[in-house]
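What follows is subunit A.
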Amino acid sequence: MSTPSAFDPHRPPSRELLDDCVHCGFCLPTCPTYQLWGEEMDSPRGRIYLMSLAEQGEIGLDGALHEHIDACLGCMACVSSCPSGVRYDRLLEAVRPQLERNVPRSRSDRLFRNVIFALFPHRRRLQVAAAIGVVYQKLRGLPAMARLTERVAGMGATFARLAALEALLPPVRLRDAFAALPERIPAAGTARRRVALLTGCVQDVFFHQVNVATARVLAAEGCEVLVPRHQHCCGALELHSGRELSAIARAQRTIATFEKLPVDAIITNVAGCGSSMKQYGELLADDPAWATRAAAFSATVRDVHEVLAELEPVAPRHPVRARVVYHDACHLGHAQGVRAQPRAVLRTVPGLRLVEAAETELCCGSAGIYNLVAPDAAAELGARKAANIRAAHPDLVVTANPGCLLQLRRHLAATSGDAFVPLMHPVQVLDASIRGTAPAMD
Partner candidate 1 sequence: MTIATVLRPTSLAEAAAALADTTGSVRIVGAGTAADWAGSPEPADVVLSTTALTGVIVHNPGDMTVAVRAGTPLRELNAMLAVHGQRVASDAARVDLGATIGGLVATADAGPSALVYGCLRDLVIGATVMLADGTVARTGGHVIKNVAGYDLAKLVHGCHGTLALIAELVLRLHPLPGATSTVRLIGSLADSAEAARAVLASPLEPVACEWSNGALLVRLAGTPGALPARLATLLGSAARRLDAAEQEAAWAAHAALVAGPGSRPHVDRAVLRVGARPSRLPAVIAELTSELGATGVTAGLATGVGTVTLPADPDVVARAHQLVYGVGGSSMLRSRPPGCVAPAWGPAPSAIEVLRAVQAELDPRGRLGAGRFHPWM
Partner candidate 2 sequence: MTRIDATAQRGFDRVLGAENVISDRARLRSYECDGLTGYRVIPALVLLPRTAEQVAAAVRVCAEHGITFVARGAGTGLSGGALPVADGVVISLQRLRRVLAVDPVDRLAVLEPGVTNLEITKAAAPYGLYYAPDPSSQQVCTIGGNVAENSGGAHCLKYGFTTNHVLALEVVLADGSVVTLGGDTTEQLGPDLRGVFLGSEGTLGIATKVTVRLLRTPEAVRTLLADFPSVAAAGEVVSDIIAGGIVPAAVEMMDTLAIEAAEAAVCAGYTLGVPAALVVELDGPAQECHNQFERVKAICEAHGCTRLHIAADAEERAAIWRGRKSAFAAVGRISPDYFVQDGVVPRTRLAEVLSRIGEMGEAVGLRVANVFHAGDGNLHPLVLYDASAGETARAEKLSAEIAELCVELGGSLSGEHGIGTDKACSMPKMFSEADLELMGRVRDAFDPGGLCNPGKLLPTPRLCGERPGKYRPHPLEAAGVIERL
């Protein structure tokens, strides 16, 4: 009865949170891995059950628990669909670091993950990678990683993963990769808000135009926008993968960069960054030096659509005549509950017809680094999402997360023979409407 928990004492998942689950299964249909594999262990209910068994010391951390938590996309669809209010997000954030600490990964898995985390959160390295164009080659070229990749590439299964990484990267205009926004953009007319903009790492390198559009739209709607120069990665990818220590370090740096700014809101246009920054309060809750600062920071973080939806539109819009599918990024819809606002913002554009695709709550398979570490599952989900979107016959697809954009681009393209469907961030559509230009299709 009193078998000790398999978790170590540093922030194990709490018994109360585990007990909230009544095993009703309402979360099953929206769980992407359950949709793919139809197994209890790869459903939220099954994962919580395994966590609970581990907490009671009835199973160990390695084996089933480790594998099935690894297979979780962290999309949080289960949080949205649970009528009992189970906080799977908190359970997952508690369990992943436990597994990273306590369960050794196979060598190839470890190396590959190291490659990703050595590359993605670093704007500089991404810029270099983008500049040379072919990341796969670039990985070999980066002195720090040459040895790593050689070994990684030598291992059969990992090839698929590297191919996945390469296939995802978008074409990038060199100018964009190195471009930076000015530090202050004044509001058009009287300022209604003053906000700070997180420019993101992946976002700024690969989707710089989205940041430009965000700043322009905010300014047009009466926001003074501050863009701190020395921003770093917010740590979202690491936080969501259980790399707690580096996530904490990044969180502290980000807080330090933004907290002194005299702003009403800290704004992000990236779903994943928003969800992690809103979590800083919980992440640093145990650290007396940081707890209050982190909580205060998290309280001011807003997704760009939340702010835009609150502001009565002032900038005149030009019509954009298009059928548009808005794809809910999991980290925006499920993790932050922001679903209505982006749609409301898009509806302010005259001529724009918003259409819903089937299975809106299902993840596209991008999910942070998931499409890199589990390419087969991610590809299946991507193809399913693309088929659902195509069935709605959109002229344009919009979504607020670079991961989703990359994933959708790849899979919408892969359905060969079909018409090209342009992809954008919602603020780019709004920007085009306000400026009266045709939306710049990337």
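Note that a contact is a pair of C-beta atoms (placed from the backbone, for glycine too) under 8 Å apart; a residue touches a chain by one contact, two chains touch by 3 or more; residues count from 1.
In picking the candidates, the idea was that all candidates are chains of the complex that A comes from, given by their letters.
Keep in mind that this is a model prediction, so the values were computed, not measured.
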Checklist outcome for this item: Contact partner of subunit A within the complex, picked from 1 or 2: candidate 2
Checklist entry - Which residues of subunit A touch candidate 2 in the complex? => result 19-20, 22-26, 28-29, 38-41, 45-46, 49-50, 53, 58-60, 63-65, 81, 83-85, 358
